[in-house]
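Have a look at this one.
A protein chain is absent from this complex, but the other protein chains hold their places.
We just call them A and B in the order they show up, numbering each chain from 1.
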Amino acid sequence: MRRFLMTQLLVGMVTALLWNPAFAQQRITWWEHSNPPHNNYSKDLVAEWNKKNPKTPVQYDFFAMTPYFQKLTAALSTRSAADMFTLIDFLLPGFTAKKVLAPIRPEWLGYKDLEDMKKAYIPGALDGYIHEGKLYAIPPIASGFSLFINRKHFKEAGLDPDKDYPRTWEDVGRIGKKLVKMRGSRMVREGFDFAMHSSTWTMWYFNTTIRQYGGEVLDSSGKKCTANSEAGVKAMNVRARIAHHYKASDPTVSFGTNALPADDIPKGRVSMFITHAGSVAQFGPKMMKDLKVVPFPQVDPKNPVTPIYGFALAVNPHISEAKQKIVHAVLKHVVNDSKTWYERTSYPHPDKNFLNLPGMEEARTKRYLGVFVKDISNGRFLQRSDKILELNQAIHRAMERVVLKKEDSRKSLDRACKEIDAALAKK
Amino acid sequence: MSRKTMLRLGGALISVLTVGGVVVMLLPYFWMVSSSIKTGIEVFDLPIKWIPDEIQWVNYPNALTKGAFGVYFFNSFVVAFAVMAGNLVFCTLAGYGLAKFRFPHRELCFRLILSTLMLPLEIVLVPTFLVVRELGLVNTYGGLIAPLAVDAFGVFLMRQSIRDIPDSLIEAARMDGCSEFGIFWRIILPNCKPALGALALLAFRDNWDQFLWPFIVATTDDLKTFPLGLAQMEGIDSAAYHEIMALAVLGMIPAAFIFLFFQRAFVRGITLTGLKE
Partner (left out) sequence: MGREIGAGRTSPSMVRRSASLLRRWGAGGGKSSLHSHLRWAGFFFVLPALIHLVIFKFYPMLQAFRLSFFRYDLMSPPVFTGLENYKLLWENPLFHQSFWVSVKYMFGVSIPEWFFALGLALLLNRRMPGRAVIRLAYFFPIAMSQIVVAMVWKFMYHPFGLVNTILETFGIGRINWLSMEESALPALIAIGIWRGIPLFGVIYLAGLQAIPKEYHEAAIIDGAGVFQRFFYVTIPLLLPTIMFVMVLSLLSAVKVFLNPLVMTEGGPNGTTRVLPYFIYETGFAFFRMGEAAAASMVLFVFLFGLTLIQLRLLRRGGVE
């Protein structure tokens, strides 16, 4: 059986070598998920590289977002993946555990070592990509979430958007309640909402809130679910209270607006909404005039915790060391210019000096980059686990039961933990 | 009420239902077309404005520049036509063999063929990819086309309709000294035109719209098909829906033409299937 597989693999590899002209020409292939601003900028970066390095040209291709990771997995599984590819941070533990990523060599990027490299980044911005002391991907994005509020709606409710914006979750509920608009028994405008169209977004919210209460989703060994702890129940209650106690949101909307999770705020269908820096460009300057961005709500504003995530570039370990070195040079070329990166993609870059670069004043004041970067620097990545997607789904289902069906938070989390423990026990 | 008025009333009722059904069936299209001529911000405006104040025809040329859509359209055509041809040939042959001959293990053969419809693509994706890779077909037209060239759906469809052809026709031809292939060509094919029309239509439609398989096999832009180009217009959390809808409208035109073309096969079929021939 084993031998059969090995032959299969060998035949595959030999054919791959034979008909892949890339090998002879040292052509580098790069795969990315679809996201139009990134894709356009990446294409330009590649054109620039190819002009300077005609002997080692990069072939860049991008693929539809939803099944991109499936394609990547299938390709890694059959050893036909690109030489470098883009990954989202929380999938890294799954991939590193299976040894399908090559470690990044800081020395090839011009740093002394990993510690030296960390100093060039916003504190903690590389944490999501480090596994057992080694870095496995380089992030050109450090994205977090902040609170968007509608100035007009605030003024209508007799509130000052510059002073009265919420700092804590209780504020969100209290103020949100005042912003709600009803027609008969139906809510036609929500005071507050958080996109819950996908389990990952739910987890970003829950994981952050449980940390704000001093808890974690998994214990330190990563083998046991602790989401049903006191902190977890409190975190779950935050979302439940906003919906049921303050009645500031219609939860069926936030679970159902997956057409465009962040589209309800510019349309005025919700007054406060949590989303990321990329939304500023998406909404456009005209709509942003009515909006304001304030920090991510906290349990205790003195000890802030926020969610952070990013896409990062990883290296295929199945290519020769010489080629890996060239790929590193490409990586450096791609992540080098943080200001242009931001201008073209509208996502913040984790470069330490990013905010203070010349020419960033306008972005800081008009596009709230200061708020975003502040939140990002308080940010913590999602729970690291190679079973993260199962964790996300279990928590998402628990949240659905609590918010949509008013199930007791602890009971719902107990069930989620049972599901998570079962998943963690599997090899 | 006389029989005539009843019939007339029934006819009127059917007409009303027909038109009503058309509206329900087409509602999503109205929205699609309407969205394709709006600005990006207007697309999700509520209440819905079916005709925007300013019609944005410019969405169409703009959308076409957002990817190599000429190439994607061409590739989809190549794949859809090749797969359609493969299905028409192989499925009809197999359908004939299964419908009109007795050979050892015929039923087993038929069931085995049917069984290929019972596993979701997701699970055979990696093994199929390995086969295609070993044949050296990754990122080639061959790789896009070959695994789809025969579909048990078509075999089953053709078997069912060929069963309807009276054995007498076949037997008469055989008596006249017609070869087995001659029978297939001169008796079977003309007599199952409606089914061939349906198969051609559905095979074209399915493969024009094929997504997961090309997505895995095509790794460079010059081999992507139209649905791949369309899907990659969607970003992580934003998308130019007005332009996507413009492309979607364009993407339906070939299938609509194919339908208009093949639906004549259904009409013609009547006169050709008679026993008198």
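FYI, contacts are C-beta pairs under 8 Å (C-beta built on N, C-alpha and C of every residue); 3 or more make two chains touch, one makes a residue touch a chain.
All of these numbers come straight from a predicted model, not from anything done at the bench.
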For the chain not depicted, the shown chains it touches: A, B
Contacts of chain A with the absent chain, listed as residue ranges: 1-2, 5, 66, 69-70, 73-74, 76-77, 94-95, 98-100, 186, 197-199, 250-253, 255-259, 269, 386-387, 389-390, 393, 396-397, 400-401, 404-405, 419, 422-423, 426-427
Touch list for chain B against the chain that is not drawn: 14-15, 17-18, 21-22, 25-29, 31-32, 44, 46-48, 89-91, 93-94, 96-98, 100-104, 106, 109, 111-124, 126-128, 130-131, 146-147, 149-150, 152-153, 155-157, 160-161, 163-164, 166-168, 170-171, 180, 184, 192, 194-195, 197-198, 201-202, 205, 209, 211, 226-227, 230-231, 241, 244-245, 248, 251-252, 255-256, 259-260, 263, 266-267, 269-270, 273-276
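Heads up, the rule we're going with is that only the chains that are shown with their structure count from here on.
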Gap in Å, rounded to a whole number, between the CA centres of chain B and chain A: 38
Complex contacts: residues of chain B adjacent to chain A: 41, 44-46, 66, 125-126, 129-130, 133-134, 136, 138, 212, 215-216, 219-221, 228, 231-240
Chain A - residues contacting chain B, complex: 8, 11-12, 15-16, 19, 29, 31, 33-39, 59, 61-67, 70-71, 74-75, 77-78, 80, 82, 259-263, 266-267, 275-276, 278-279, 282, 284, 287
